[in-house]
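Each remark here refers to the structure printed beneath this line.
Shown here: the complex without one of its protein chains, the others still in place.
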Amino acid sequence: MQKKLKFALLGLVLIHLAVLGARFFAPYDPAEQHRDFAFAPPMLLHWVDAQGHLHLRPFVYALVYHSESSAAGPYEDDRSRALPLRFFVESTTTHGNSQSAASGEPQRTNHLRLFGVDSPGEIFLFGTDDYGRDQLSRLLYGGQVSLFAGLFAAVLSLGLGILLGSVSGFYGSWPDAVIMRGAEIFMALPWIYLLFAVRAFLPLHVGAQESFFLLVGVIGLTGWARPSRLVRGVVLSAKHREYVLAARSFGASNFYLLRRHILPETYGVVLTQAALLIPQYVLAEVTFSFLGLGVSEPAPSWGNMLAELQKLYVLESYWWMFAAGLVLVPVFLLYHMVADAVQQAQL
Amino acid sequence: MDRLLEVRDLRVCYRKGTEPPTHVVDNASFDLAAGETLGIIGESGCGKTSLALALLGLLPRGGFVQCGEVRFKGTNLIELHEADLQRVRGAEISFVHQDAGLALNPVLRVGDQIAEVLIAHRRISFRQASGEARKILAQIGFAGHEQIDRAFPHQLSGGQKQRVAIAQAIACGPALVIADEPVTALDALVQVEIITLLKTLQQHFHLALILITHTPAVLVPIAHRIMVMYAGRIVEQGLAPEVLQAPLHPYTQGLLDSGLDLLPQESPAGPLSSIPGEPPNLAALPAGCAFAPRCSDRMEVCQTREPVESHSGKSRIVRCIKYE
Amino acid sequence: MNDQAQTQAESREPLLRVVNLQKRYSRGRGWRRSRLLIEPLRGIDLQVHAGASLALIGASGSGKSTLARCLAGIERPDCGEVWISGRQSGYSENAHASGPIYMIFQDCGLSTNPRFTAAEIVSEPLLISNWGTTRERLHRAIGLMTTLGLQADAANRRAGEFSGGQRRRLALARALVLEPRILILDEALAGLDLSTQAQMANLLLEIQRARALTYLWISHDLTLVARLASDIAVMDQGRIVESAPVREWFAGPRSPQGQSLLQAAGAWRSRPAS
Partner (left out) sequence: MSYLARRLGHAILVLLGVSILTFALLKLAPGDYFAGMRLNPQISPQTVTALRHAYGLNRSLPVTYLRWLRSALRGDLGYSFAYNTPVWPLLRSRASNTLILSLLAMAGAWLVAIPLGVWAAAHRGASLDRATSAGTTLLLALPDVLIALGLLAFALRTGWFPTGGMASVAAQAMGPAARVRDFVLHLILPAAALAAGVLPILVRHVRSAMLDVLDSPYLLAARGHGIPRARLLFRHALPAAANPLISLFGVSLGTLLSGSLLIEVVMSWPGLGPLLLEAILERDAYVVVAAVLLSAVFLVAGNFVADVLLYAADPRIRAE
């Protein structure tokens, strides 16, 4: 059981690190457009070339535009141009798109990237979208928004839940009544409807950063009801445990009882809730951005990347655009594994 | 006396994960005649309940009978398939559980719960079974309560629930009833009622009864024979008056000394007699006699050699090196 | 001279005096609240002298445990007074005001926090009352544990790893660590095997002698009461209906409740069936 937990936590840490280090791991800037390569399919890494020679350094074939009507898609591999993968490349990012380079002097920054290919030539391991932006890079950068919005929102609503739940359970009487009636009202709304109701009164069009914090706030503040009810339940039963009564009979203060006896009882529930809430909140961000109520273009988030699929022709032809949804699956699996493991450890 | 139940060399094990199985009952052999009441006593965790559950193949997950036989009316129950065992359970041998409050289904009416047992074993309609259930309830002391079969368990007192559980057990007229701590959870007054009821039923239906308890006093009015268990082994068995009045095994002596007296006039002043220490962990039994570390009559040899059963008198068996 | 007067007063005064103690709860909600009034204590008057050992007996629901909790300061009585060696004590939320009365609970498996180590459990009252340094507290806790027959190496084991009997020793050590004068034992021996029960009973008698403690037993087991108590008080429906020295009571209880209790216990005394 412990092994399963360790594995899941390790996996999650790695995913979060990869996302945080997007500047290093991503081959391109998320906004960098390659207008010649709109909807380029994912490239395959090759070790064996057309002549059957083995290369130790993997390579990709350059893409050439073929024809819109071909069955295999508009692009095909140029077998004569192998682009070997280069590691730890110094890369120049042009802010703004490459087309407009002529019109003005774009800003340039240099930094180290994990891999890339020699110019001229592109590498799109996960394909590109309709502006020719590299999906892999956008996934990594988009994860910064989606994963951490979920994480921060969960911290927010759990913090609120613990606070309100323990006050409610421990002190009882009118604070309990007020808090629990409030929780009931929050829980009487289907969750997404609640989110939308709150989102509805906030400004619609805001910058990427503001919208990130806006989403964290909305998701985090509306989600307090369930954790607080669970915490309240645990506190309420812990309060009447005989060892708490015993400590009370020795003159323990409320603060002492909460700190030493009661709050430690809630750790299990809180951890399980965290492992369940984070993926739920990640999904909430994705949903918001998917519906155009969250982080908006050009800043990437998994939600607005997935929104491309709302166009039927994209949905029909470009399967790699599902990537932003598919990355959620391993993340959710790992979080659910953590939840299961924590829950079983409690028993 | 015809033998109803013969248990021979029964060994019950529990397996947890990959650890080697723990023997919770070892080398258990005993007989029971029809209409006889056998009391089993011992401290908690000495294998009484496991032994009883093993007789009917009801061991929980991880528990299994490693060897031995349980012959009931000549059939070895251990070899029976689940479907055949199911026909024996409730019809021929039935079980009364420790806490009737937990052993009754909270969402079914008590009359229906008794009827369910009847339906399981007889070709009988639900209506007939319900009528039968009412009759049985009246028989076991609910005569004044007309609507008792319509009640749900939570509406009954602890003693009433135990009566319903007993009604379920005797509904199909079994030859043997095994009652596991049937009165432990009850008030003193109710304890008396239930034991009296069991005794009446036992005489009326010529039942064989196995009564498991950790309070020897409960056995005084009802048991014909008594069996004492310690660390998964039967350490002493014999007729009730003999065992109660002249216990042989040091463990039996200790158990009885710490339990039976009541009036201050009769009991000596000063400390109560008790057995020092605690029952051993069954997964790590000491070498030699399992009781040796707590025994007042311990000898050198006790710590190295396991005692074997020795017979004394007609039906007295004791497992102690002192008597070999 | 003042001291002398006080000592004299104390020798006349019982150690524990309870006057007209009442407690009621109301169950149910809103307008139905008043209908479901439960009165576990309807005016308790009680006197216990130093060194005595009073057993409170009665059917379940007679108010024994509520009385114990009120005395130990866990619950607040609705009215009435509790005097301990001539000083009135009362309930207060935070500070321990019931004075030198501590309680041992029904099931010690529940009354010790499974997350705590043995040493933490026993030294907890010292920590709460800010007594000494961590080291001193530990020293005292371990000293007491050894006296009560727990090995010193048990100090770092968690409560869940102890057997039922050992956990009761832990709870006893915890109750004794602040050196109370009165110990309330609420079914403290129930649910144990007879031999363990006898061990614990002996231990308690020994401690009572060594520390000049006063015991308040709450028990439904008359066998134990007969051996351990010096006086008996029978409770029924929130009142004390009878109290007498133990031998006198066993010779013939006067109240009908007492008679039925003794009769129930005596039913086991019939000779074995042949």
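A, B and C are the chain letters, set down in written order, and residue numbers restart from 1 in every chain.
Rule of thumb we're sticking to: a contact is a pair of C-beta atoms (placed from the backbone, for glycine too) under 8 Å apart; a residue touches a chain by one contact, two chains touch by 3 or more.
What you see is a predicted model; the values in this text were computed from it and never measured.
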Chains in view that touch the one left out, judged over the entire complex: A, B
Which residue of A:44, A:112 or A:204 touches the chain not shown here: A:204
Which residue of B:66, B:125, B:155 or B:296 touches the chain not shown here: B:155
Residue in contact with the excluded chain [from B:104, B:222, B:302 or B:318]: B:104
Options B:14, B:72, B:95 or B:251, residue touching the unrepresented chain: B:95
Footprint left on chain B by the chain that the document does not show: 56, 58, 60, 86-91, 94-95, 97-99, 102-109, 116-117, 120-121, 152, 154-155, 165, 168-169
Chain A residues that touch the omitted chain in the full complex: 181, 184-194, 196-204, 283, 286-287, 290-293, 306, 309-310, 312, 315-316, 319, 322, 325-326, 328-330, 332-333, 336
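Quick note on the criterion: only the chains that are shown with their structure count from here on.
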Centroid comparison with chain C (C-alpha atoms), farthest chain: A
Centre distance in Å when chain A and chain C are each reduced to the mean of their C-alpha atoms: 57
Chain C to chain A touching residues, read off their complex: 69, 72-74, 93-98, 102-103, 105-107, 110-113, 115, 124-125, 128-129, 171, 174, 178
Residue ranges of chain C in contact with chain B within the complex: 59-60, 163, 165-166, 193-199, 201-202, 205-206, 220, 222-223, 226-227, 246-247, 250-251, 260-261, 264-274
Contact footprint of chain C on chain B as seen in their complex: 37, 43-44, 187-189, 191-192, 195, 199, 214-224, 240-241, 244-245, 254-255, 258-259, 261-265, 267, 271-276, 278-279
